[in-house]
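My questions will all concern the structure given below.
Apart from one protein chain that is not included, each protein chain of the complex appears where it belongs.
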Amino acid sequence: MANKRKIINDPVYGFITINHPLLFHIIAHPYYQRLRRIHQMALAYLVYPGAVHTRLHHSLGAYHLMCLAVNELKDKGIKITDEEDVAVKAAILLHDIGHGAFSHALENQILQNVHHEALSLAIMHKMNKELNGQLDTAIAIFTNQYPKKFLHQLVSSQLDVDRMDYLTRDSFFTGVSEGVIGYDRIIKMLTVHKEELVVEEKGIYSIEKFLVARRQMYWQVYLHKTVVAAESMLINIFKRVKELSNNGNDSLQTHGALDYFLYEYKGGVDEEVLKKFCELDDTDFSFAIKKWSNHNDFVLKTLCNALLNRNLYKIKLQYEAFDATYINELQQKAMQRFKVDESLIQYFVHSGTAINTLYKTEDEKINILYKDGSVKDISTIDNPLIHQTITAPIKKFYICSLE
Amino acid sequence: MANKRKIINDPVYGFITINHPLLFHIIAHPYYQRLRRIHQMALAYLVYPGAVHTRLHHSLGAYHLMCLAVNELKDKGIKITDEEDVAVKAAILLHDIGHGAFSHALENQILQNVHHEALSLAIMHKMNKELNGQLDTAIAIFTNQYPKKFLHQLVSSQLDVDRMDYLTRDSFFTGVSEGVIGYDRIIKMLTVHKEELVVEEKGIYSIEKFLVARRQMYWQVYLHKTVVAAESMLINIFKRVKELSNNGNDSLQTHGALDYFLYEYKGGVDEEVLKKFCELDDTDFSFAIKKWSNHNDFVLKTLCNALLNRNLYKIKLQYEAFDATYINELQQKAMQRFKVDESLIQYFVHSGTAINTLYKTEDEKINILYKDGSVKDISTIDNPLIHQTITAPIKKFYICSLE
Amino acid sequence: MANKRKIINDPVYGFITINHPLLFHIIAHPYYQRLRRIHQMALAYLVYPGAVHTRLHHSLGAYHLMCLAVNELKDKGIKITDEEDVAVKAAILLHDIGHGAFSHALENQILQNVHHEALSLAIMHKMNKELNGQLDTAIAIFTNQYPKKFLHQLVSSQLDVDRMDYLTRDSFFTGVSEGVIGYDRIIKMLTVHKEELVVEEKGIYSIEKFLVARRQMYWQVYLHKTVVAAESMLINIFKRVKELSNNGNDSLQTHGALDYFLYEYKGGVDEEVLKKFCELDDTDFSFAIKKWSNHNDFVLKTLCNALLNRNLYKIKLQYEAFDATYINELQQKAMQRFKVDESLIQYFVHSGTAINTLYKTEDEKINILYKDGSVKDISTIDNPLIHQTITAPIKKFYICSLE
Partner (left out) sequence: MANKRKIINDPVYGFITINHPLLFHIIAHPYYQRLRRIHQMALAYLVYPGAVHTRLHHSLGAYHLMCLAVNELKDKGIKITDEEDVAVKAAILLHDIGHGAFSHALENQILQNVHHEALSLAIMHKMNKELNGQLDTAIAIFTNQYPKKFLHQLVSSQLDVDRMDYLTRDSFFTGVSEGVIGYDRIIKMLTVHKEELVVEEKGIYSIEKFLVARRQMYWQVYLHKTVVAAESMLINIFKRVKELSNNGNDSLQTHGALDYFLYEYKGGVDEEVLKKFCELDDTDFSFAIKKWSNHNDFVLKTLCNALLNRNLYKIKLQYEAFDATYINELQQKAMQRFKVDESLIQYFVHSGTAINTLYKTEDEKINILYKDGSVKDISTIDNPLIHQTITAPIKKFYICSLE
């Protein structure tokens, strides 16, 4: 198997090459194959019909960019051993292995207060046992325990290959050209200084472009108002189901992997929870929503039919909070229209804030290496465009109502 | 609503514009929205991870090409009334409305011996009633009853916008550049002669390219050996399920739309069957396969797990039939390995022919209009490349075995 | 000829269609064909080898975007008569007809203090005579005399099709992905309000992207330091030639169209000057530079050889002015190295400011139409990214020296 090579067609980058037994093993693993059944962009396909690509596809893409980055750094004389080479690639292949059904949209809903990265790590440890420690270095890199910090930074930082791939890929599949970044140019500009990943000075315009593109993708795509409406609807469906099933009401049963989380799950993450979590994917929810569209609970049935047939909430999105009178007005209308009382109105009129909790921006540490050898954090650089992009608050208020 | 316009982002063509109430109505209809839940290329995504696009996306794309073609013909002075304009667009939006779960892969399996075009027509008639006859002209065009033959030919013929879109789109999402056609050039070359669609003489190289691209897509994609293996596995799963459920064995139940077809369906297509058919989509099968992967029937469980985790049949594909000795050898091995007897061996070793039944090629009537005003069928033209492409048999023998 | 149609392959947009006798006439005219011999981006090809596209190609591209824009506006119910339709297309085809050899690089050098738009207008008047007034409306639109202001704004304003094409095209041919704009989306967002061109509210992110892309193209391409160095060298060559020929020194003669401007031209623009100007294109300079690379004037010969063989000035580009000591140091070194005295040092060490005089940004009047019917100038909108992009000074100091 040592010399086996496989190439995979990717519409975004052309061809992706796999050439190491450990990487083959990871990709063939049922936990990895599960990512085929999880949409990368949750319900965004209801607005962008092409956005049906999967978590598996994204993680293959990020792996491909990692291959390019590693080659580029080696070509510049940075030392990366064969073991590190395969470990950093294993780490990126597995970085999203802990994503659950409908990704970010249902994050913190199925397993409350458990972040997908913690789950990724737990699953890596599980696979590592099966593999007798072959993932030790990959895990050290993933958890930033490895001495060569830049390897971790390639997997997870402001300029990691994860972000470069998801911006590029999401832009490609949605057709939103505003999100295109010069990933190849950025990769050509990467280098290592004191074991940290830095960007050469002449790459600054590409970074500028990267930051602006990310901002645009938030507003045009990730937080597009109709996407927010669809995802709110999905969350409300799940809330209603939990509410109903808490009474032990078995009419919610799907006769599939979801039932455990409706009836048995008590919180926390142990061996059993992890096993059950890995049996769950988008299929279970998609099927359940079709099934519940015939349920006799009026709220559940109404929301499921609405999502199924794309009669989404009408939504308003704005920079200021909505005033109470306006919300009240919408609620009164909905109560009349749907003949529901106040206890259920949250399912028909729903307000909140769209904020990029989904994507980290808190620590914009992108380090620029100047020709004179000095290094500056990008947030300290005198570039008005970058400043605005970094500091501009990405938060809006929304109100959804069913009509 | 008369002036409402909507634009949809499409990664393939940029933007698709919808601007007529009838077209809005069709797109918003639950039957049309169902196409979101049917993969355009069935299980091809197991080989080409990007090929997860949907029937809905394809039919929007074909609609877009129809808009281009209609504009082009009008610009050349061909008369197309407003009513015909919207009707031919409605017809193309609906041309695939009768596709069932997993498209071609399960065609003739769920409803035996019913072609998806017959179902499309039945569903159109159903929608037409709701719409008080607004689809009359669209149906006349779809069924080739309409005097201006070229309108039907735009919807369904050797050079229809359906094929132009699926080649372009499938090529785009798989990343197989060999399938790229010059759809924009072909459309520029279309014109009408005696009410029939013809191609201007100088478009002949684009037609040549179109035919070669189609041929390449068959062998590299649609009949790619691993795709054939995956689809055989799906068909075998369904066969096994039918076999088991015929005994009234209720352990196959999915508690969803599929159950009707396992336990109640008696053949034919009546009002009820049509209703049930429209409730079914890929979700039902995907969910069922996950569920059946825990079933206690060894065959069913084995196949479902294999498909779920992408342990597909090993497959050989060749121009000659396999000889009996070789097949027997594989069967013996499988019987030993899986400890099954001869009555079940078909599920583990399976042979057949891959042939382009999925895509019509029988009647290559592409008419070329010469500058001198004469018209020739392309199959009578002295172009060796076109001849070979048209007449070359697209048939191979395959043998699948589980290992 | 009335029904003649011609399609032209364009790698950027696919196909460009010409379908009116007046437009055929313009394109076939020697003055228009002259634009084939003028590089769109002057000497930028010395940095970006793909940037060899021509003014003719750009004006065809801008014409294509005009066709899209006009169709879009008509589709939205804006009235544009057949006469206006062809006139606005003629205007955009001719908008750059007054560009001289090496475009912006030599602007104001050959004809001093004459802007290319004034020359475009003069040439349009000349063609209009030949055409017995068929360009009357086109000229009225070009000079903003036409009542429907939006037609002029399509030809010349902050969001005209000229800019949309040059950003798109220059980005395409240089391969600088940072300059990609969503021209198709911007065009879909255009509409007309009180006879003025406005952008629909939901187009605001595309405008944001457009402004950022333009900014990036300035710094990465148009004012790229090596491009500035090359264009300074060209200007210095021309200065030296003028200096030498002013003495009546006939050794500068090229025996071509350039000679008039070296020996006879006295300033101003009359019939004769215009005729001579139209005989001049990049060819004359390229040939002359090869010829002068053998001239016996040391300065001229050195600069011509340097440009010919791409031994360009070393250049520094920065936000602050260079201090006199540093400039002096470079001058001393150059005087020693090239054995020239102070009177000639300007040809070897040359400082100045790179500023976007080449491209207008002064009046950022892009009007946004809100859903409530109000219109706001984009510079008054509360969008930090747009503000910065508009107000950020685009000016740097440079110093060039030959080594």
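Brief remarks follow.
Going in written order, the chains are labelled A, B and C, and every chain counts its residues from 1.
The rule we apply is simple: contacts are C-beta pairs under 8 Å (C-beta built on N, C-alpha and C of every residue); 3 or more make two chains touch, one makes a residue touch a chain.
Since the model is a prediction, treat every value here as computed from it, not as a measurement.
Within the full complex, the residue among B:N9, B:S103 or B:S206 touching the omitted chain is B:S206. Screening C:H57, C:R185 or C:K276 for touch with the missing chain picks out C:H57. By the touch criterion stated above, the residues of subunit A touching the omitted chain are 3, 5, 7, 14-15, 17, 19, 75-77, 184-185, 188. Within the entire complex, the positions of subunit C that touch the omitted partner chain are 8-12, 14, 28, 30, 33, 36-37, 45, 48-50, 52-54, 56-57, 60, 172-176, 253-257, 279, 283-284, 286-287, 290-291, 308-310.
Interface residues of subunit B with the unshown chain, by the touch rule above, are 176-178, 180-182, 185, 205-206, 208-209, 212, 215-216, 219-220, 384-385, 387-389, 392.
Methods note: only the chains that are shown with their structure count from here on.
For the pair subunit A and subunit B, the distance between C-alpha centroids works out to 31 Å.
Measuring from the averaged C-alpha position of subunit B to that of subunit C gives a distance of 49 Å.
Rounded to whole angstrom units, the spacing between the C-alpha centres of subunit A and subunit C is 43.
In subunit A, the residues touching two or more other chains are 176.
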